[in-house]
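FYI, not all chains are in this one, though none of them got moved.
Every chain is named by a letter (A, B and C) in the order it is written, and numbering of its residues begins at 1.
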């Protein structure tokens, strides 16, 4: 019985990853400091590093496209600041 | 007695702590993070502030600096090390103290006076306080939410390594008096040898009645012989 | 390339301004030159609409070392100490991106202060948001407050005072004004005026990126629906780098290497180089290929117009480069000689030796257009509010309504996000009135406060302008300081609209009157026009930032009641003026009628009397009465302490609403011990100051006899509700 329930709920749960990164020409103060530190630590082959945010989101939904819509809305409303950031959504299988 | 205050780019309580140390007659030296040698010191202080902007994780980058390896050597030889606020975060990043400081549970920077209770005064740092004494101290941090593994938490309790806990003005330790979500209201801890103290509250801000109170001064008088 | 009308307009220039450019150059400008003109001639940099009126402000006094015109004003606080301070707006960027907009606002004003050689010792801010119910307000408030804190906390300068206000007039155009205050030795002040030929022009700080290109022209344009699309104009602040830059500059300033220094604020490299050259009556030549850039392939146009933060321009004495470079290396900052001073009186820009732009400095500065914009006098409202015609409200309900409103709530939700204690010289933090900052290692201290009264200014610009200066003066007096000078941030709507220009002209008239009478000169300031959206302008909002001096800091005073059974004295006359009061606005949403008038003679007299009482250590606590009137001021003195009040029924005035909620000016509340009454009364009488004893302090209860009684803990709770439900 319990197994059955779990199965059901698994069916309805979709998992997405969202990455939020600074737009190309926007200053990334964190990335700058991290880069210098890594080079000081001996990573001479490091060319560039940019830092962003990462989210793993699970939602209840049957319909994948609807789910994706939901995620998109979350990004626009809260997770990303579209003035300076871009975001990418991916489904995690 | 000689003290050294380590200055990282972005440290900003370095002057404040130097004032406190000199007030109790420490001969203090400021040590720049790029220095390769520590002056002879009985006490090393890692001050508060935003070393390297607190970028990546607070304390992470300072934890990799040149001078820190010297601090670690000194610590292992038994030198007294005090880390305040960002200094506490740096000590956890270097592994000299266990656990981590996560973001405050309300996700906001918090600056206010809180009450803390001396849990264990039996150390070189706190001998001039009484056990269970209640102090009023200023906190100012974004990441003061102490977290550690259950094993380590047990060790902290079993070996009496908790220095301070956040409490109410009457001494009650409860969730309402916990400003940042720290596990068991922990505000400061010792390492197992008790030669290292890390704490989030700022004792150096509590040494002058004109500014605040003098609840912090005994920490410094405890340390001076 | 021929420049089209469309290109001209997209640079925020008018066609007749373009004709003037051609006349000054005696030819067509190229695109880079056009960009430079647009940056220098826009409202933000040129003050073309405001200059005529700003000229009238009093800027002199024995206490003034440097008035307006430099990066910040400087005043004398005795001995070899001086205080450097200025306020600046960052309204438009903060609406688009509240965190970064507010953060970079703080960064910018800090650079203005440490550029002059001062170590910043305090930050203040005045922030105005739309209606508390407006859907954007909370997220804007959240972003702005964390941005201000994020920058100030990281760099390690205490944010000690400010104001947070809400009014629907700011729904689509919030105000974010930041003020910085620094301390400097009188003989170690640095200025931006260039001197000497062939001196190295040095670029220090962060690299130049593509951020904020045209930021200054954005700050000079009204918003429309597309504003949120204006992406690249918002910069990201890097407080960590600013901290390094500040320490490096202060370290370099210890010896005599610097001839002139200027931060790169609005219009970046362009305005900084032009300003240095124009003040020194010199030319300047830059080799742009040397400019440290963050991105590849940046064009001269982008370099000159970039508003990347945390950068400075320095002119060095001969032979000092090596030592200076060592300092900047130590702090991991770029240090590059990018040009030299010349005798050409021109700005010459080269890229790999090819000349890309050549403009006479005067064309960018003294010959820039100045407008005598049309303005009309405000038609003053005749309406008197008749209480009898309004729906009756219980005293208690009115008080609770006010204390629980967003505007009158306890602001600790805001102030606890700011480190107020770092540097360990904060004697009195936010709470009310002015903050007190001790001069490090000395017995003296300064008091600082920022204030505004937009409703008053809207209803009667002259009177409002007068009042806001007086309110600031009163806040400084209330903590026992002698007010010395002010800075001002003038936030107004579109100056091309004669009514708005009228508000500006008349507010300034009022400010001038008060400043002159009180010997309270203006030493720095900032003008922000075009605050509004789609032809709707904000209420006129001049913000005044004042500094006062406490020469001997033994017993600092604040506004909190200290003991039970002390006498409460109301200083100043009460007439019961209700129009434009918090009572009518918060309870009835009524904003009719004229604001209370200020009598400058009484203002000065009362203030000086209060100061004498404080200096003789007769007062236990002092608070000025501002919006909300007597009862709100009394509540503020009680809440958070164990002591309430027991206030007698008013003797003469029959209407208690008018008596307790009226906003008559120049009034203070003073708490004294009973046995000091005689001495206190003597001082007040000697100075011809009207006063009345209105009651006593008591434990636990806040009580207005015959009207209202409550446990002060209850009031405190009510006062904290709004932010608790945030």
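Definition applied: contacts are C-beta pairs under 8 Å (C-beta built on N, C-alpha and C of every residue); 3 or more make two chains touch, one makes a residue touch a chain.
Computed from a predicted structure; not experimentally measured.
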Formula for the whole complex, using the labels of the chains displayed: A x2, B x1, C x1
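Basically, only the chains that are shown with their structure count from here on.
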Distance between the centres, which are taken as Cα means, of chain B and chain A, whole angstrom: 34
Approximate Å spacing (C-alpha centroids) for the pair chain A, chain C: 39
Sequence positions of chain B contacting 2 or more other chains: 52-53, 55
Multi-chain contact residues (two or more partners), chain A: 29, 33
Chain B residues within the chain C interface of the complex: 9-10, 12-13, 15-16, 19, 34, 48-50, 52-55, 108-112, 138, 140, 142, 202, 204-205, 208, 210-212
Interfacial residue positions of chain B with respect to chain A in the complex: 52-53, 55-56, 61, 64
Contact footprint of chain B on chain C as seen in their complex: 146, 149-150, 153-156, 238-241, 243-244, 330-332, 412, 415-427, 438, 553, 556
